[in-house]
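Before anything else, here's the structure in question.
Of the protein chains in this complex, all but one are displayed in their positions.
Labels run A and B following the written order; every chain starts at residue 1.
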Amino acid sequence: MSIIAVSDVSYKYREDAGEAVKNVSFEVEEGEFLAILGANGSGKSTLAKLINALFVPTSGSVTVCGIDTRDESRVWDVRAACGMVFQNPDNQLVATIVEEDVAFGLENLGVAPDEIRRRVTEALDAVGMGEFGKSAPHMLSGGQKQRVAIAGVLAMKPRVIVFDESTAMLDPVGRAEVMNVVRRLNREAGITVLWITHFMDEAAQADRILVIDGGSLKACGAPRDIFRQTALLREAGLDVPEMTALAQALRAGGLCLPDDILTVDEMVVELCRLKSKT
Amino acid sequence: MQITIGQYFPGDSLLHRMDPRAKILITIALIVGVFLADSVLSYAAMFAFAFAMIRLSRISVKYIVKGLKPIMFIVIFTFVINMFFTTGGTELVRWRFIRITDSGVRAASFMALRLVLLVIVTQLLTLTTSSIALTDGIESLLKPLARIGFPAHELAMMMSIAMRFIPTLMEETDKIMKAQMARGADFESGSLIQRARAMLPLLVPLFVSAFRRADELALAMEARCYRGGRGRTRMKQLRCTKLDAAGAAVAAALLAVVAVL
Partner (left out) sequence: MPIEVKDLTHVYMPGTPFEKKALDGVSFTLENGEFVGLIGHTGSGKSTLIMHLNGLLKPTLGSVTVDGLDLSDKNVSLRDVRKRVGLVFQYPEYQLFEETVIGDVMFGPKNLGLGAEECRARAEEALAQVGLPDAALWEKSPFELSGGQKRRVAIAGVLAMKPGTLILDEPTAGLDPRGRDEIMALMRAIHAKGTTVVMVSHSMTDVSRLCGRILVMNHARLTLDGSPADVFADAARLREAGLDLPPCAALAERLRGAGFAGIPGEAFTQEALAPAILAALGRGNV
């Protein structure tokens, strides 16, 4: 059974407003790394909040770990099973000391003090922040703060973590730090990841990509299949990976290249192959 | 951006290790003591005690004295007001309309000493207690009041969030100020009214941002299953030890001495 099932979901912020999310359906398998790609205002953040039961669908249904998010009595079960990391690292840390912040969610769940202590240490180690337990959040870099936020979610032992543009405000170093931690959690701890972003290079690392535009699902597939649909990506206000665009220009110039080249390495291999033929 | 007065001074002294609840109660007792003190001897006892505490905290006296600097103006001001406006007693100096009496000098000195003591005592509390321990202590002390509907947990949560965001907002203030200065804003010259008006370009963005942060924080807290104080556990358990009992006993003794003297 899939861990998340979104079925024909629509959402309106107000009765008289347009739909921020329109008839969206998809499923996520346990252990999957799914990227949701969309421009600002495409509805991707709304979708994230629907999965965490912060919003309840106007119509349709969202099921997380078998729990319907409309079931008000089980809202806290949904949130414990499906953690969320937000965009601004400053606005999601509650406590003045890192380890206290990581403990926050567990304290809310009523976990016993000794167990909290154990899980906090474990979670901080898992994100490589073990030595920062006693630090103050405002002394950390953006990437470090985001890793603390991840530890705070991780300590609650969720099966799914939704990242809502969690790297958008970070510098390249911070982005890489966070991306590495998340990929490791996905591979090694088997945590299902929903990665919401407008960065191509990040989405390229996912197992599968959903493209969302104007609140609707426009495409769904493996990164290679998505990126070769350059017209669709441009239409959705997204970037086309540079090497894919270059490959297209070269194909237009008469070169015989595959249409799903993503990286510089692949391009070098292909071009060298062509060169050896001439 | 260098406000260090009263900010937690990490350490492992006896004072640092005391239970925050004990420290808060002792501080309150000392404040009462400060107001009870009404003789040279009782002030001497209070200062001796304060000095001993500073030594125990292993924080340099110099650092504490530095912390007094910002309130020196208030101390001097209170001293002067009390000196000139206390009537009665023997006249010491008379020059035109100025009249200084011995009881004026005495009241003024006591008042000034009182202020200094108050600041030292409260400083010692905040210097040796992290903000988190402090709010935990307050929450725990107020807990009995929760039964009559007093929002003890909420109050403590508000305090700790405020403390978490003070450095963030200070940084932001600096950034907004610089950005407006780049647009030619002038925060330093002009009349009082002009200066107050000049603060708008700083205050409006700052408040807008504070509200935005509050919104996002609320959502993030909700996502982490926060639903108020009910059913919550704490990672750090407060425990009163012999040390705290000893501290309380010493403070009580001091209070008795001050009250009698």
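Annotations for the structure displayed:
The rule we apply is simple: a contact is a pair of C-beta atoms (placed from the backbone, for glycine too) under 8 Å apart; a residue touches a chain by one contact, two chains touch by 3 or more.
These numbers come from a predicted model, not from an experiment.
Taking the complete complex into account, A:39 is the one of A:39, A:67 or A:219 that touches the chain left out.
Residue B:178 is the one among B:17, B:94, B:178 or B:195 that touches the chain not shown. Only one of A:112, A:173 or A:222 touches the chain withheld from this view, namely A:173.
Even with one chain removed from view, chain A keeps its contact list with that chain: residues 39-41, 141-142, 168-169, 171-174, 198, 237-239, 242-243, 245-246, 249-250, 253-255, 264, 267-268, 271-272, 274-275, 278.
In the full complex, chain B touches the omitted chain through residues 2, 175-176, 178-186, 200-201, 203-205, 208-209.
The working rule: only the chains that are shown with their structure count from here on.
Interface of chain A with chain B (complex): residues 49, 52, 54, 76, 79-80, 83-84, 86, 88, 90-97, 99-100, 103-113, 116-117, 120, 136-138, 152-153, 156.
Of all residues in chain B, those touching chain A in their complex are 130-132, 160-161, 163-164, 167-168, 171, 212-213, 216-217, 219-227, 231-237.
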